[in-house]
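A short worksheet on the structure shown next.
Removed: one protein chain of the complex. Kept in place: all other protein chains.
Our next item is chain A:
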């Protein structure tokens, strides 16, 4: 990784700590600055309220010309998070063809929070969950809350 990229990640970390979105904590290791651990509380107004989620953000060597990779380490029932051991997300600015180099981590964090409040069922990675979200909201909310209790307490 180039010194420019390191400088930028460092700067972004400082920006994030100065202006961390509410309900979020970043564990940053200067020895391994390309992997951030993010602790995220389910937003109050969302069905994930009360849950605590652990995420990993990995910066590729080409950063910031390629987007960071986000994965949920805590299982979550959500149309935009893959329901496997990877818990990956792949939408909006996180996609290589939509990511622009000036995009910032803070914006990614805000995007994740916004998605917890309102999932994007039209750009889902889990079609069956997305379908449930659209067709049977009650069942979806029940399952999501169930998973919060089971995995995110």
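Everything below uses one rule, namely that a contact is a pair of C-beta atoms (placed from the backbone, for glycine too) under 8 Å apart; a residue touches a chain by one contact, two chains touch by 3 or more; residues count from 1.
Everything that follows uses one rule, which is that contacts and distances are computed from a predicted model.
Undergrad: Match the chain absent from this complex view to the correct UniProt protein name in "Elongator complex protein 6", "39S ribosomal protein L13, mitochondrial", "RBR-type E3 ubiquitin transferase" or "Dynactin subunit 5".
TA: Matching "Elongator complex protein 6", "39S ribosomal protein L13, mitochondrial", "RBR-type E3 ubiquitin transferase" or "Dynactin subunit 5" to the record, the invisible chain is "RBR-type E3 ubiquitin transferase".
Undergrad: May I ask which residue of A:103, A:120 or A:143 touches the chain that does not appear here?
TA: A:103
Undergrad: Looking at the whole complex, which of A:25, A:66 or A:137 touches the chain that is not displayed?
TA: Of these options, the touching residue for the absent chain is A:66.
Undergrad: Since one chain isn't shown, list which residues of chain A touch it in the complete complex.
TA: Residues of chain A in contact with the hidden chain: 4-5, 7-8, 11, 62, 64-66, 96-97, 100-103.
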